[in-house]
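For this view, one protein chain was removed and the others were kept in their places.
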Amino acid sequence: MTNTKTTGEKKNFLTIFYEELSKSSLTIIILSIISGFILGGILVILTTPEVYQAFGRSFGEGLSASWQIVAKTYSSLFIGSFGDPAKIKVAFASGDSTAINKALSPFFESLVVTTPYLFTGVAVALGFKAGLFNIGAEGQVQIGGIAAAWAGWTFSGLSPWVHVPLAFLVGAAVGGLWGLVPGWLKVKTGAHEVITTIMMNYVAYYLIYYLIASPFRDPEEVVPKTRWVLDSAKLYRFFPDFNRFHIGFFIAIAVAVVVWFILFKTTWGYEIRSVGKNPHASKYAGMNITTVTVVTMMLSGAIAGMAGANEILGVSWRQSQALASGYGFDSIALALLAQNHPLGVILTALLFGFLKSGSRVMQLNAGVPIYIINILQAFIIMFIAAPAIIRTIYRLKTPSVKEVSPSVASLSEKK
Amino acid sequence: MEKNTQPVRVNHFKAFMAGSRHRIMGIFFILVAVFMRLVLTNSLDTSAMTTFATNINDTAIQIPNWTFNSRVGLDVISLLCIGLGLYEFIRGFKKATSLVLGIMGVIIVLGFLFWGASGTSISFTGMLAVMVIRAVPITIGALSGILCERAGIVNIAIEGMMISGAFAGAVIGSIWGLWPGVLAAILMGMLLALIHGVLSIKYKVDQIISGTMINILSTGLTSYLYIKFLQDAEYQHLNESGFFKPFAIPLLSKIPVIGPIFFDQNLYVYAMFILVIVLWIGLYKTRWGLRHRAMGEHPKAADTLGVNVFRTRYLACLLSGAVAGFGGSYFSLGSVGRFEQTMTAGRGFIALAAMIFGNWNPVGSLGAGFLFGFAESLTTKLSLLRFPIPAELLLMLPYVITIIVLGGVVGRSRGPAVGGTPYEKESL
Partner (left out) sequence: MPPILELKGITKRFPGVLANDHIDIQLNKGEILALLGENGAGKTTLMNILYGLYKPDEGEIFVNGEKIEVNSPIDAIRAGIGMVHQHFMLVPVFTVTENVMLGDEYTKWGGFLDRNKAAARIREISELYKLNVNPDDMVEDLPVGIQQRVEIVKLLYRNADILIMDEPTAVLTPQEVDELFAILKKLVDQGKSIIFITHKLREVMECADRIEVIRLGKVVGSTKPADASPEILANMMVGREVELKAAKKPCNPRGNVLKVENLTVMDMHNHVMVDDVSFEVQSGEVLGVAGVQGNGQTELVKAITGLQTPSAGRITLLDKDVSKATPRKITEIGSAHIPEDRQKDGLVLASSVADNLVLNTYFHPPFAKGIILQRNAIGSNAVELIKKFDIRTPGGSTLVNYLSGGNQQKVIIAREFSRPIKLLVAAQPTRGLDVGSIEYIHSRIVEKRDQGCAVLLVSTELDEIMQLSDRIAVMYRGKILTTVNAKEVTKEELGLLMAGVMPTLKKKKVDDTQVRELIT
């Protein structure tokens, strides 16, 4: 399968996609997600005072209140993610383009939220494939973002065709640097990347804190914020009056495909996967572990940096005081759920992105804090990582072959 | 066998660089000393004086403040650095390297302090007192990590256990009082550790993944509950636990300098010291400790002698969780008296670095905790001084130090042999 040209690729892409996906234990994945939702629903029921009051009145009322709150939660989640089905129907029926755009906006907004997860999920999955635990996505995203912002306002008079790639690359480069340091430390000193990447997150956080407070500060703003990015660096938006859907989404998909291609179709990818599975044998076979580890870590950081660039250049156009957005741990959940497969990450990123996007409406309408999503993630990870639990619950048969689950080296691993 | 008459290249350079790490460190120390001498000392007035205030509170004997010429002080430091650096370069300290690294860190920091405080006075005793306080979550976290890892289970969920402990402590503390709050925190930690244990031991999930999951669950759950309830005015009473006030140990707290630092603190500081001692005795002097450590070195050996690997490991998890939960309650019940969302700020992870730096030894963790605690106390002080580095960047200090520590120490230290892999019973 050596065709790389564009026209025939769409079909091949889908077939490959389907094949790759069906090799994995799909049932477990789906059941894990469903079980996660069920557990989340139970949690919501348990933490809603109204339900207790209803039970106080009668069991039937209690049940109905429970059902109502769960239904409200998940339906607001759905509406927040996709849009209100009722409104959409009406809009299409009327044929009014403004109405259609408005009705579909939540859907497109969800795509906007998904985009950074596409990047970071691929970044983390790539790291896992090489046996590296990159929890630094958080910091890499932030630092890539501010670097891209800087490139966005510093260079004027450039055409968007030059400026946008330039800013993206700057973001990727700085993100790559943030990945390089832990990677290099790991090969040279054995320092475990779990801790070093987390530390780099805090370094990034405070560095940005400082940058926004003084050198990069917008003099016209009271609250510390950076200057605006120039128009020539902004990512193209498709529906500028209604939502923020921008071209970054497609860039992210492209990156995912490229990483997939590298991992499974090239000699570099062969080396990465080999080192990830068994560094000793890879060394014996002549591969350069140091290079593979450092370069992969750097690439992982660079891709995460692109997520930051994407957010700045496509969404906010400037950086306010950094908020911890939870990309770090979220992307781990994403990657694990997709079994570290870049194409699978596209699907799981969509899932998480839509969930997150819808969660704001959910918090508004149903009063359920957005953090339920994190809790859901944790449950889903647990189910995926320990398939035996799902099997016990749903009484599935154990497969005859052992599952190869992702595994990472310990903190005190000696070289 | 015929003798080979051609001369063979002997790789002198390779042999020389074989011990390269300690030579690099030696050079690093010397460079720091040179930097100090040239840059820092020269920027000061020859007559500038630095004062270290030594008295806080009431001590039996009041020691005069320690005032000295800044430049002289810096020179002394530079000489020390050069001396240590030369020794490290030529001979290398080998096993004592962690200790020397720590001492070097302290000396260098002192040097910066001399410089930064030149012309004014800073409360040295006060700084040390803060150091001890700030060391608490890190040391206790490291102890929690030691408990788990020594038995062969990697625990990166200390952060999650701590924040849950902080939450449980704050809420239960508000309802029923401080001590029940502590108990709740301990139980919460144990519960999370049990989940980690079940996943790692019974379901053989990769321990880092299961630890990550607990972290996500903890932060998610505590934030969820906080936003749902604690932010509401209606439920404010659930988040007003108050905190343990410091109390002075009679007599001992009157000793100058040492008194206020070690003997006039709150419950958590005393608990930290007690835990370090208890754990040290427990691990190295008792039967429980021997079996516990065997689990992390060669569980199969213990298994063949009839020691129950699974039970020992579950116990280790529970103990680890209890300690972590207790450590977490420090943030609420031992400090601000309520729960806030990002209270732990990564200390659970710094605790892991402290554990590694301390060589998986309780006393070592105490030392490492002091180091990080000192860094934190430094950042607060430095921003008060006329330090040219912006305050925000100084806040990075503990985290940067962690990275440097990990880079310099790991690889030389020996952790438990087993860690991260589940125990397979039927595989000889």
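We call the chains A and B, going by the order they appear; numbering starts again at 1 in every chain.
Rule of thumb we're sticking to: a contact is a pair of C-beta atoms (placed from the backbone, for glycine too) under 8 Å apart; a residue touches a chain by one contact, two chains touch by 3 or more.
Keep in mind that this is a model prediction, so the values were computed, not measured.
Within the set B:D206, B:D303 or B:E392, the residue that contacts the chain not displayed is B:D303. For the chain left out of this panel, the touching residue among A:T27, A:T266 or A:T392 is A:T266. Residues 1-2, 264-270, 273-274, 277-278, 280-288, 401-402, 404 of subunit A touch the missing chain (whole complex, contact as defined above). Where subunit B meets the omitted chain, the residues involved are 1, 4, 6, 8-11, 14-15, 18-19, 285-291, 293-294, 297-298, 300-307, 414, 417, 425-426, 428.
We take it that only the chains that are shown with their structure count from here on.
One simple way to say how far apart two chains are is to compare their mean CA positions; for subunit A and subunit B this gives 32 Å. Contact residues on subunit A toward subunit B in their complex (touch as defined above): 43, 47, 133, 135, 181, 185, 188-192, 194-196, 198-203, 206-207, 209-210, 213-214, 324, 329, 332-333, 336, 367-369, 371-375, 377-379, 381-382, 385-386, 388-389, 405-415.
Those residues of subunit B that touch subunit A in the shared complex are 149, 154, 156, 199, 203, 205-210, 212-217, 219-221, 223-225, 227-229, 342, 345-346, 349-350, 352-353, 356, 360, 390, 392-393, 395-396, 399-400, 402-403, 406-408, 410-411, 414-416, 419-421.
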